[in-house]
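First the structure, in the form of structure tokens, and then the observations on it.
Of the protein chains in this complex, one is absent; all others appear in place.
Going in written order, the chains are labelled A, B and C, and every chain counts its residues from 1.
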Amino acid sequence: MVNQKLVGFEVKRIRADFPILDRETQPGIPVIYLDSTASSQKPIAVIEAMNVFYRRSNANIHRGVHTLAEEATALYEEAREKIAKFINAPAAKQLIYTRNTTESINLVAHTWARANLKSGDMVILTEMEHHSNLVPWQMLKSERGIRLEFITVTEEGLLDLDSYRSLLDQNPKLVSFTHMSNVLGTINPAEEIIRLAHEHGAVTLVDGAQSVPHFGVDVQKLDVDFLAFSAHKMVGPTGIGILYGKQDLLENMPPFLGGGDMIKSVHLQEFVANELPYKFEAGTPAIAEAVGFGAAVDYLTSVGMDAIAAHEHEITEYALERLEEVPGLNVFGPNSQDKGGVAAFTFDDLHPHDIAQILDRDGIAVRAGHHCAQPLHEKFGVRATTRASFYLYNTKEEVDKLIEGLYKVKEVFN
Amino acid sequence: MVNQKLVGFEVKRIRADFPILDRETQPGIPVIYLDSTASSQKPIAVIEAMNVFYRRSNANIHRGVHTLAEEATALYEEAREKIAKFINAPAAKQLIYTRNTTESINLVAHTWARANLKSGDMVILTEMEHHSNLVPWQMLKSERGIRLEFITVTEEGLLDLDSYRSLLDQNPKLVSFTHMSNVLGTINPAEEIIRLAHEHGAVTLVDGAQSVPHFGVDVQKLDVDFLAFSAHKMVGPTGIGILYGKQDLLENMPPFLGGGDMIKSVHLQEFVANELPYKFEAGTPAIAEAVGFGAAVDYLTSVGMDAIAAHEHEITEYALERLEEVPGLNVFGPNSQDKGGVAAFTFDDLHPHDIAQILDRDGIAVRAGHHCAQPLHEKFGVRATTRASFYLYNTKEEVDKLIEGLYKVKEVFN
Amino acid sequence: MDDLYREQIIERYKEPHYRGHLDPNDIQFEDDNPLCGDHIEITLRVDKDDKVVEAAFDGHGCAISQSSADLLVESIHGKALDEIKSMNKDAVLDLLGIELGHVRLKCALLSLKVLKAGVYGLGEANDDLVA
Partner (left out) sequence: MDDLYREQIIERYKEPHYRGHLDPNDIQFEDDNPLCGDHIEITLRVDKDDKVVEAAFDGHGCAISQSSADLLVESIHGKALDEIKSMNKDAVLDLLGIELGHVRLKCALLSLKVLKAGVYGLGEANDDLVA
């Protein structure tokens, strides 16, 4: 029944790269990890890149002349170049290292937005945003009195582009939206949204936390102004993310955090900011993590983003099919055509925590809660969902185990 | 001549814990790492803690029910408890994970200071501050019109407490100063500075980037309001630091970055902030790095902070003695009594870059530049210095090699 | 799964003994678990000696949060408010008879947090109450 073979993609070989997949969270059962949307697992190549960095090349960067400092600096900057290439950025200096997607978005809110938005100015978001792309703007709203408007989400979980068009007529300054919903799995038509925004003179920010890890994202093709993403969701380490920005925007933004490295010169009473990208990187950055991020991008590139997307699509299609068979189970979001590898569902009136906990007894790791998208859950009239998500290392067999597990959950509560 | 034995401290055993110390940056010469003030090296225990985390327990935290998420959450929070104990904090929730010292200070500048300081309010700093404790306040000065005043540094490199007392009479709102200078090595009388500040109703912030790694720091004994430090300078990983704060201050501060985890609830137009410490930790944090930080604190504790301080003191005393013998060499800062393990010097009119580069050819890693303390260098009338710094793994033999190297530098330029 | 979802927990979840809202009451408090939106309200009636004579809980949530609320409310009948103030997380874990990780602990302890915040007369509940 299960077809393990995929064109150009040997999932067994991939799985061998991820040591944690052998971990038995329950005796005798290697973990079935269906929680990559929250954070992905890491291949040996990434873990070892950091291990080797700490054992061979560790030192602080940029201001060091000695060999270790030179090596660390080179590795840190080479990683930036790899990541720039991965998203087809015109220049590596347009990539700012941050902690995660959240900090990337906050950076824009603190610098570009505070320099450019005034009371009454309108920011367009969507009803399917992660809290990371809501709270920073709500904070600016209470500080500045900007106006937040939301592109409606339809019953099937798609953005209602008519509602977008009517908002565009009200002179928005910024359109900030997720490339892919971490709950519905919806892949939004980013290119079109951005084109329309630009036609109306608005700047655009794409939350790429779920897109960059899962399919090829080309910032020049998108023509996006800002793109935010996290390493930990794309087989990279925790503690590091990226903000990409168009050069003229970044150059005209005031700095964010103040301190070492982001300066050209400092006197007691004033400072002169440094060039890009250092202007936005204050203090000792996440050096080993940058090295790990570079290795992650190498890994994904070597597998191939198209192959990864195709694999995920096949698994997701299969999962949706199988989940549909389960009585009382309701998956949110569009069908597999417009959908990434995410299946968030309700199951009778069972509480997602209970579902997740009982699945865990069979080694199946899924997430339960509002997945940092509380307004979206409110919209659909549920407090929480159970979410299974898929990445390059998942298999149809694992989907089968999930289905079996769900039937067991039902038994416990009957 | 060289006395390797130290009471209660076997430096050979310590060195065996740091794999990078075997690295030959020049053929046949294991690196002589005298740059720990910029960033320390990491023991196997720290590297392995992160390695094992990624291979066994990696998952996103806080909102996960499955075993990996539970383990990751527990490890993340246990690390916070270890670090809290290390600085004798009343409660772990008073420790906010940040990227580094720089972000910790910026966090205070963005939240406490923006909520409490208005135009004309005075902030006292010192002339020996690292850029991290200058630029955030300069940014607030241009935004808000606060006033910055500086405790003078004497010729020997000590804080002039008379200048401090006269500033205190002008009703300062905040006194923010480094516990130990990263250039002069001066260990400032933090307890007294804080007591005087409190007598005058000012809040205090200590930049502990150089103190917490090198000697026992007890926040309750200091009675400090905020303490900032970085893991990477205390045998821990890059990408993580701490802001400690008194509970009532932290509770009354507005949040900093907005996003997941820092919220109690989110609606489309507004959010409710979470409890401490999560209120200040937006988005997926540096999870593996927290685990590594916990291991670093375990390691330092197992060696003993008093033993570490004593060892450094002995090495530093020896180094100062030997450096003094070198004609044309001038070490900045106090003598070894008030001095941590730092020797920043000028050497004739040789450029620090040239000195550092030529020393590197003998495997000796020192730093050259203004060490992110440009105003201090201006004060002493030099653009840059060469800095050798010492930590628990350094030996007197390494000091001897430094001295030999310096004589060679002189030869090259003669 | 049986050790975790012990029969008692499932039973109490499906058919709680003390679900309801006392009106009038002497003490009332409610709170959410921000991690999942689970909600617990507890209402108490006390006698002149500050002993609990009647108690009930209401709300929604997972089996752990709801069954522990039911078991907790049962256990405090006849208890003095001062005794309640000194209860800690072990009280709830003893009632449940299972071990819980960091995240699920919050589910289990929500009812105790609500109860103690009510008894102390606090404006807001906090995690220190169930440390």
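Just a few scattered comments:
The definition used in the following text is that a residue touches a chain if its C-beta (ideal position, glycine included) is under 8 Å from a C-beta of that chain, and two chains touch if they have at least 3 such contacts.
A quick note: this is a predicted structure, and the numbers were derived from the prediction, not measured.
Across the entire complex, contacts from the unshown chain go to A, B. The residue touching the chain not shown here, chosen from B:Pro19, B:Gly185, B:Pro277 or B:Pro352, is B:Pro352. Within the whole complex, the absent chain has one touching residue among A:Glu156, A:Glu191 or A:Glu275, and that is A:Glu275.
Only one residue from A:Glu48, A:Glu77, A:Asp160 or A:Asp400 touches the chain missing from this view: A:Glu77. Think of the hidden chain as still there; on subunit B it touches residues 351-354, 357-358, 361-362, 368-370, 374, 383-384, 408, 412-413.
Across the interface with the omitted chain, subunit A contributes residues 62-65, 67, 69-71, 73-74, 77, 91, 93, 263-265, 274-275.
Heads up, the rule we're going with is that only the chains that are shown with their structure count from here on.
Chain geometry summary: the mean Cα position of subunit A and that of subunit B are 31 Å apart. With centres set at the average Cα position, the gap from subunit A to subunit C is 37 Å.
For the pair subunit B and subunit C, the distance between mean C-alpha positions equals 44 Å. Shared interface positions of subunit A, i.e. residues touching 2 or more other chains, are given as 353, 357, 368-369, 374.
Residue positions of subunit C touching 2 or more other chains, listed in rising order: 35-37, 104.
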